[in-house]
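All protein chains but one are shown in place.
Chain naming follows the written order as A, B and C, and within any one chain the residues start at number 1.
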Amino acid sequence: MTDTPETKPFEPVIIGFTCNWCSYRAADMAGISRMKYAPNVRLIRLMCSGRLDPTFVFKAFAGGADAVLVSGCHPGDCHYSTQNYKAMRRFHLMQRVLTQMGIEPGRTKLLWASAAEGQIFANEITKFVEEVRLLGPLNWNKSAAPVVPVEVPAEEVQA
Amino acid sequence: MSKPKFAMYWAASCGGCEIAVLNIHEKILDVDAAFDVVFWPVAMDAKYADVEKMEDGEITLCLFNGGMRNDENEHIARLLRKKSKIMVSFGSCACEGCIPGLANFSSIRDVVDTAFSTITTDNPDNIRPQTSYTMPEGIITIPTLNPVLKTLDQVVDVDYYMPGCPPESHQIAAVVDLVIAALNGKAELPPKGATIGAGNSTVCDECPRTRNVKVIKEFGRIQLMHADPTLCLLEQGIPCNGPATRSGCNARCPSAGAQCIGCYGPAEGVVDYGARLISAFASVIDSDKPEEIDRILDGLVDPAGQFYRFNLAGSLLRASKAAQKG
Amino acid sequence: MQRITIDPITRLEGHGKIEIFLNEEGDVANTYFQIPELRGFERFCVGRPVEEMPLLTNRICGVCPEAHHMAAAKAVDAVYHVDIPSTAKKLRELLYMAFYCTDHTTHFYALGGPDFIMGPDAPVAERNILGVIHKVGLEIGGKVIQMRKYGHTVVEIIGGRKVHPCTSIPGGLTKGITEEQRVEIEKMGRWAVEFAQFSLKVFNDIVLANPKYVDLILGDIYTHQTYYMGLVDANNKVNFYDGKVRVVSPDGKEYVKYEPKDYAANIAEHVEPWTYLKFPYLKNVGWKGLVDGPDSGIYMATPLSRLNASDGMATPLAQAEYEKFYATLKGKPVHQRLAIHWARLVELLYAAEHWVELATDPEITSPNFHTIPTEKPTEGVGIVEAPRGTLTHHYWTDERGVVTKVNLIVGTTNNYAPITMSIKKAASSLIKKGNVNAGLLNMVEMAFRAYDPCFGCATHSLPGQMPLEVTIHDAEGQPIKVLRQSMG
Partner (left out) sequence: MSPAEKKPQERVGVYVCHCGTNIAGVVNVAEVSKWAADNLVHEGVIVARDYKFMCSSLGQELIQKDIKELKLTRVVVAACSPHLHERTFRNACKGAGLNPYLCELVSIREQDAWVHTDKIAATEKAKAIISGGVARVIHHVPLEPLHVPIHPATLIVGGGIAGIQAALEIADAGFPVYLVEREPSIGGHMAQFDKTFPTLDCSACILTPKMVDVGNHPNITMLTYSEVQKVDGYVGNFAVTIKKRARYIKTEDCTGCGICWEKCPKKVIDDKFEAGLGYRKAVYTPFPQAVPKYPVIDDINCTYYIKGTCKACEKFCPTNAIDFNQKDEIITVEVGNIILATGWDLFDARRVPNYGYGRLANVFSNLEFERLSNSAGPTGGNIVLRDGKTTPKSVGIIHCVGSRDKNYNNYCSAICCMQSLKFAHLVHEKTGATVYNFYIDIRTPAKAYDEFYQRIIEEGTLFVRGKVAEVTDAARNPGEEGKLIVQVEDTLVGKQRRIPVDMVILSAGLEPRFDSKAVAKTFGISCSADGWFIERHPKLDPVATMTEGVYIAGCVQGPKDIPASVVQGAAAAARILGRIQQKEIALEPVRATINEEQCSGCRICNTLCPFNAILFHEDKMVSEVNPALCQGCGTCVAACPAGAISGTGFSNEQILSQIDGLLLLNLDKKEAMA
């Protein structure tokens, strides 16, 4: 976990998972068109968002990433027909688990971007970086939150 | 000539592992015959002083069960590691934290506060146990609890892992045979870091229930239905951890009509047990619409607990350096 | 001031630790019995689906997981306000009887037994199960192992697993038993009855026939005037699985009898800063410190307590033994702690008899073993008698049946205060003028072991050997003398 001194602003480290056919090419597109975005994201290329194993996301957080981006083809346009739907289902469940683990939902983002949407890709990354900057570094002390708030109302004393 | 030395110890555990060892019944006599039992609190005089006096590596085989809940657990783990040739992480607590590892969902402060503020607790001054306390007669001390419960291999180097809560007696017997044979040069010990006394596949491999392709339309609660006794529980919507849980238990719980709760931990080579189940369950959810997916997932009232019931302390997130700081 | 540290005594959750402080005269100034472990089930069970409680709380104790499984099962039934089918109730109780036989057997032969069979002053090396076997013959060892095997077999048939059963759910069980299984269970049950009678005979021949032991039992060192707690049925007979909690005062009169759900109005837990374990006491009598007598809320929950708190046993053979018990020990209640061993055997016989009753019940093989709960889950209490004392589980849930709060008062915990007192009493009466000898250790150990302690419901030690090491420090705290007993 990166402890940043008050002096310089907190620069989040974000790991991004892209699909070989859409979002990775969107990143290429952003590059080719020289669009600028925040340098905080480091991308990993998968063949398909369907390859995304929650282990990868947990590994990234455990390794000190402040946030994780998951991206793939738009629903309906998956290069492998329907695999991005599986990615979507996993993402939903994964986020619930992460929340219970004390990691704010805002630290994970699911982004659909086609090969042509370099601009969207660039904008979303910059936006995401700012959102994470506001959340601050991943704080495990703070985040070890109870799953259900423990309340002890007095009247419950009589069983 | 002296027999090889045997030790067994429990850190933060329930004692079930000891009972499981005793349940190998007559085999226990083989252990007694093959080994010189030098340290086994459940069975005999247990004094750390004796162990401290031993040569390093003097103990041939040490079965260590229980998690690392406090500094004393860690101290003894290090001591026994030093003195033992073969250190076996024995049972779910040592291997992956087991049920007590669920405490890692909350801060240790939270855990203690809860224990000392229950409705029957008479604690007007809101007292908490002190690791060192001065009584009129003098200072008395108790161990310090760790911020998170750790697995054995997060504290010391481990030679073998033997999963299960507790490990099945027939598996223990088999391992005992293997080690004894190996000591007599009649068998090969597996490579360091291997999991012993368990299968390489998952519980489904041993489960007698019939299986079809998986399509989850709804998650159910076992008490709210009369489950079909012959059909795969997961296909009936009951969140059964069998698909991701290492085989070796003969699928006891599913065979008895209860879902597998995952006490044998992850299969060979799996990095994060819970992630396997998250990915598997979610993948076969029968919907492509976010709202409907959420509705179906609402049927899983405690996903993290479901997927990390025995494995939280050993999970990527809760085993991370960062988490252990907190 | 001198200080004696007994560390470690046998392991109880981590390991228990006894501190004995001597005053300038070398007499006992005070003793502290510390429990250094806390796992926090009350906290981390919060957020879990309530139907998992019988599986999670199992893991509090691997020696009596059956007790936690049952208390939890009854609590979750209560949470869902569901009446379970009588077949389910009988199956659970049958499992529980088999468990009791196993557990009581283990304790009597491996733990408590040696003290009497071998004698408190027998050489340490012989004062264990092996010594017992040598003295009373090898076949008894076989019988003990057989009894444990049979017990675990029944637990596995009904509970699905030998350790940490898994079949109890809100509304009953996940499975029933077949006729073949029933026949097998009945066979084992009948054997268990004979075994229980045999065990009482062993106790009779070796202990009661020996005046020295009887004196020891009746001796003052091991006597405390406390309240006694136990679960009783409608006829105030001892019951392990169900009924009301009855408490009798030191003079044997019924002090209170309450429904499980009213436990919180009757029990409170005192906190000390030097131990992780709490001291339960009778709320309405109050906490007066570690002292006995009618004005102190300290109570005991053991086999002896259950006999004291009841009007008898529900099965004929056990009832006869019950009467003999009080006749021999002259009056009721019996305050002598060492009588717990005998009481345990009376319970063993009852458990075995009831085992047969249930195994021959026509309903036992019925497929009607689960009722689907229909009401909204809210809150529930489940109480059973664990071998080591009254066990209370109390859960609160939200409308989805997810646990929001948990309270547990675990078997042995009930006896934390009495045990502490016993240790102090034994120490005080044996340590005079700083004179400490090995005999002290045996005696303290016996005071201790009578309770069959299983702190924080961890496990207890086998066989017969209570590892004790006593270091005597001088005023500067320098060790001046080390006494130790070991297997040699």
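Convention: contacts are C-beta pairs under 8 Å (C-beta built on N, C-alpha and C of every residue); 3 or more make two chains touch, one makes a residue touch a chain.
In this text, all values refer to a predicted model and were calculated from it rather than measured experimentally.
Undergrad: Need the list of shown chains touched by the one chain that isn't shown.
TA: So, spelled out: the chain left out of view touches A, B.
Undergrad: For the chain that's not shown, point to the residue among B:I28, B:V112, B:A182 or B:V284 touching it.
TA: Here the residue in touch with the unshown chain is B:V284.
Undergrad: Just checking the interface: what residues of chain A touch the absent partner chain?
TA: Considering the whole complex, chain A reaches the absent chain at 13, 15, 24-25, 27-28, 30-32, 34-37, 39, 42-48, 50-53, 55-56, 59-60, 62-65, 76-83, 86, 90, 122.
Undergrad: What is the set of chain B residues that contact the non-displayed chain in the whole complex?
TA: On the chain B side, contact with the omitted chain comes from 89, 95-96, 151, 153-154, 161, 163, 192-193, 195, 200-205, 211-215, 234, 242-244, 247, 265-271, 276-277, 279-280, 283-284, 314, 319-321, 324.
By our rule, only the chains that are shown with their structure count from here on.
Undergrad: Which chain is in the middle, if each chain's centre is the mean of its C-alpha atoms?
TA: Chain nearest the overall C-alpha centroid, as shown: B.
Undergrad: Looking at chain pairs A-B and B-C, which one is connected by more C-beta pairs in contact?
TA: Ranking A-B and B-C by C-beta contacts puts B-C first.
Undergrad: At what distance in angstrom does the C-alpha mean of chain C lie from that of chain A?
TA: Chain A and chain C have C-alpha centres separated by 52 Å.
Undergrad: So what's the Cα centroid distance for chain A and chain B, whole Å?
TA: About 31 Å separates the centre of chain A from that of chain B.
Undergrad: Calculate how many whole Å lie between the centre of chain B and the centre of chain C, each centre taken as the average of the chain's C-alpha atoms.
TA: Whole-Å distance between the two chain centres: 26.
Undergrad: Can you tell me which residues of chain B touch two or more of the remaining chains?
TA: 105-106, 110, 114, 119, 302, 305
Undergrad: Find every residue in chain A that makes contact with two or more other chains and list them.
TA: Expected reply: 100, 146-147, 150, 152, 156-157, 159.
Undergrad: Name, in rising order, each residue of chain A that touches chain B in their complex.
TA: Those residues of chain A that touch chain B are 1, 53-55, 58-59, 61-64, 75, 82, 85-86, 88-90, 92-94, 96-98, 100-101, 103, 138-141, 143-147, 150, 152, 156-157, 159.
Undergrad: Where on chain B is chain A touching in the complex?
TA: So the residues of chain B in touch with chain A come to 104-107, 110, 114, 117, 119, 271-272, 274-276, 278-279, 281-283, 285, 287-288, 290, 293-294, 297, 300, 302-305, 307, 315-323, 325-326.
Undergrad: Would you mind writing out the residues of chain C in touch with chain B in their complex?
TA: 1, 3, 8, 10-11, 13-15, 17, 19, 21, 29-30, 32, 34-40, 42-49, 51-52, 55-56, 58-63, 65, 76, 80, 145, 148-149, 152, 159-164, 166-167, 169-171, 173-175, 263-264, 267-276, 278, 280, 283, 287, 370, 372-373, 394, 400-402, 406-409, 457-459, 461-463, 465, 467, 469, 477, 484-487
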